[in-house]
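Just dropping this structure here.
A selection of the complex's chains, in situ.
Letters A, B and C mark the chains in the order given here, with residues in each chain numbered from 1 onward.
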Amino acid sequence: MKTAVIVFPGSNCDRDAAVALEAAFGTRPAMVWHRDNELPDLDLILLPGGFSYGDYLRSGAMASQSPVLRAVKEQADKGVLVLGICNGFQVLTESGLLPGVLMRNANLKFVCRDVDLVVDSTASPFMRGYATGQQVTVPVAHHDGNYFADDATLNRLEGDGRVAFRYAAHDNPNGSARDIAGILNERGNVLGMMPHPERAVDPKLCGIDGKAMFTGLVEALVPTIMEG
Amino acid sequence: MKAKVHVTLKAGVLDPQGKAIGHALESLGFEGVGDVRQGKFIELDLDETDPDKARARIGEMCEKLLANTVIENYSIDLEG
Amino acid sequence: MSAAAAASEAIEITPELAAEHGLSADEYALILKIMGREPNITELGVFSAMWSEHCSYKSSKVWLKTLPTEGPQVICGPGENAGVVDIGEGLAAIFKIESHNHPSFIEPYQGAATGVGGILRDVFTMGARPVANMNALRFGSPDHPKTRHLVSGVVAGIGGYGNCIGVPTVGGETEFDPAYNGNILVNAMTVGIADAGRIFYSAAGGPGNPVIYVGSKTGRDGIHGATMASAEFDQDSEEKRPTVQVGDPFTEKLLLEACLELMATDAIVAIQDMGAAGLTSSGVEMASKGGVGVELELDLVPMREEGMTPYELMLSESQERMLIVLKPGREDEARAIFEKWELDFAVIGRVTDTGRLVLKFHGETVGDIEVAPLVDNAPEYDRPWEPTPKSAIIDTDDVAAPNDPMDALKRIVGSPNMASRRWIWEQYDHMVMADTNQRPGGDSAVVRIHGTDRALAITTDSTPRYCLADPEEGGKQAVAEAWRNLTAVGATPLAVTNNLNFGNPEKPRIMGQIAGAVTGMGAACRALDFPVVSGNVSLYNETSGEAILPTPVIGGLGLIDDLDRTTAVAIPREGLNLVLVGKTKGWLGSSLYLREIESRADGAPPPVDLAAERRNGDFVRGLIQAGRVAACHDLSDGGLAVAAAEMAMAGGIGADLVDTPEGLALHGWLFGEDQARYLIAAEDGAAIVAEAQAAGVPAAVVGQTGGDALTVGKTHTISIHELRRCHEEWLPSFMARP
């Protein structure tokens, strides 16, 4: 089982993500520096939260142009799983791996709190640990999480079951279109989400509702390895 | 050569910042303010002295980095 | 000689120019004596910076010396960039608090942001990875036209910096009072964790060793005091230069990672951040602490602007910079690390054995000062002071009882100084690094020591209204409250940092407040084994002769040995006994009740019985550490009723409190602010009371948990829903007003 966390200058949830991955997979993820333009063979790539390049210009914009992103795209094209959390989600939209954009929160303020999410679609390896319609509580912490896309794109995302999570009604912290909190690419191997599942894997901290994502990924990936 | 780049949101794209500014102006008592849109204004110094080449080069910068062309337009002005 | 150097030589040094640099006639005379000649403008700038109140502590030093600074847990007390305490298992906690009051008033976002950046550097320059930020804020009256703008800017700035660099902002305090209308307070605290065997200090050593500059380039940021003088330098100055510094948290994040990477090698001899007075104070302090000289080639300093003069280079307060003395021959290794992190790196000088600070610019000597007298002869004043007259003790019977105590409670929990601060802390990432066990809103923040089951507890406290009425009791109270807040989560208090925010020390009345507060703090720190390991002093917080309230802010640090044995304020379930620990007399002098309900701000504040504090606190901590406490809250502003209400709101479970005990007035019982008290929720209330009695600790079962309302004596009641509404409403609606 090979996992990697990509580290950009200004990433700051890279350690948290590595801890969550190691707890689930039992092996330490490779920490890959943004200037590396080649990646080893991997099963899961995680783009962590933080402020890559200070979030200057646009969140995720500069990271989406970094050498390592080209390698991430190649792997995504081959079907390797890519999970972008928070700033990682912003990098995925900026790089075109996911549609739409994450704009400034509607009230213009940074928001850090627990939010209630509803699982919308379980049709991807990321979501195996969850049940459709299940409500979970996971923290958010971002300034630019206001998901925007044109209506055609939104309709397509919904029609294709590519909305992984929505904010529960009345708990939309940022003004996202159709309460979208996380989306998948067409193939279902790239997930971007604003909430932080990696912060919710320990009952002493922010609860354990994020844990199912990582245990689900382990279940999803282990048979692949055995077949391979 | 100095260049000025304006990056603005495309029509129809939601502009939370512009909207918030509009609201704030209203509540400060400024009346008759209609639509407000906020964009970016980037000033660059370039070695390039040929205007056509400079423009092409900056266009490339905008496409690659300065603007998110899914939601933003850009325009380039060259100076001196 | 270069044009800039020539220009700086050409400036005539007059007593007026010295005065513009904040130097008195006596101080200037002393400079002439030390130099044995007239200083040039750069040298004058160096003296003025080093002898400023900010760097020299000239008014407060005599008092600071009276504070206790030692204990078995102390690895390094005041005098370095931050204090260091042992937290066991080979680790040390490094922490300090610092003010950025004036800059935050001028430009709230950047002022607060750079305040956070500065205190972070003080902590990581000693080898720690910062793990938590705190902030203690004081604003003017909510009715003052500037207040809203200042609150929104300061909060956004603190969040903007801390969120980006990825250090959780886990707590703090915020108060409003008209005394801060013209001088807000922004005190920022950082706690970091380091390997106890690898602490980095600032004493330079090893003549010949290279001095390197890393981080951001130097611009003309924050060259204040001296703006007049520097304005004469550049004839072509297009606009009056702002003295405001802009923070760049992204660069600081890179600087943090790069410094920690270099610190993992053994290449560093000494390291010091460039904070106030930039290159001047870092260069001088490193030389002075090491008893050596330093020679700097100022033209090698990475510069952001053209034509910078030696004077400007020495006094710039550009942020995100560090000065490092390396072992010989380690430059390339260090350079590679800083280049990897895309930071500036330059060898700008070397350590010498001359004991002199020598400044060169394009080969010319532009400054040459003997370090020892520059530092050791810095002025130190024992300023005259007047004791603060004692306030009358207010008899509870002389205070009208409330018609409806629950209405009074509602007004208090919804008042500007008690209303929920959620609007603030939700703008701070308080969970990044994934070790935050107790979030903002409780008595202390609790941050797990990464990879262990142990944790640090952190709090900041001050009650300025008490300090105004009685600085000495107020000083004691601030320390006692910090100690109590740590105790309330089950932590063993370790040490404190402090920020002394006062008015003009040249006024005997203000100096009396300083003397009183420090005396009280010292007494409390001694009695509670809670030594002072670092701190900061901010004086002259006055506008048009109006001083702020005396505000000694205490930042307390404690250690939790087992995260399973910690408590929070939230009532977790029904059917628990509520036990009140500590003696209640019903003290209403200087209380919140008096201020909010009676619109009176008078009376002696509650006295602090340090022996009782210690006894009661040790007893409560013992219970928590034995796993016998389900929830705990110390009693402070607003007394018992507010504590019970906060516990109920946090847990969503109500409580029934007993009737007013015999001999007490209802409002004294509910709202009195007697010190050394805790309210705990536990299964075995009767047994706890019995044990308390045996230990000489006053305790009584005063209620039960359950239901969805807070009820007193079966007659007065208010729903949790209504309490929450009042508590949560004020700040967001205040901030939403145009």
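In the analysis below, a contact is a pair of C-beta atoms (placed from the backbone, for glycine too) under 8 Å apart; a residue touches a chain by one contact, two chains touch by 3 or more.
Values in this document were obtained by computation on a predicted structure and should not be read as measured data.
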Report summary line: Full complex stoichiometry, chain labels as displayed, reads A x1, B x2, C x1
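Heads up, the rule we're going with is that only the chains that are shown with their structure count from here on.
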Requested in this report: Would you mind telling me which chain pair, A-B or A-C, is linked by more contacting C-beta pairs?
Outcome: A-C
Query raised in the report: If you average the CA atoms of chain B and of chain C, how far apart do the two points sit, in angstrom?
Result: 41
**Report entry** Interchain centroid distance [CA atoms averaged], chain A/chain B, Å
**Finding:** 29
Query raised in the report: Of all the residues in chain A, which ones touch at least 2 other chains?
Result: none
Query raised in the report: Which chain B residues qualify as touching chain A in the complex?
Result: 12-14, 16-17, 20, 40, 64-66, 68, 70-71
**Report entry** Residue ranges of chain A in contact with chain B within the complex
**Finding:** 57-58, 61-62, 65, 94, 100-101, 103-108, 146, 148, 150, 175
Requested in this report: Quick one: which bits of chain C touch chain A in the complex? Just the residue numbers, please.
Outcome: 156, 159-160, 163-166, 248-251, 253-254, 341-342, 425-437, 448, 563
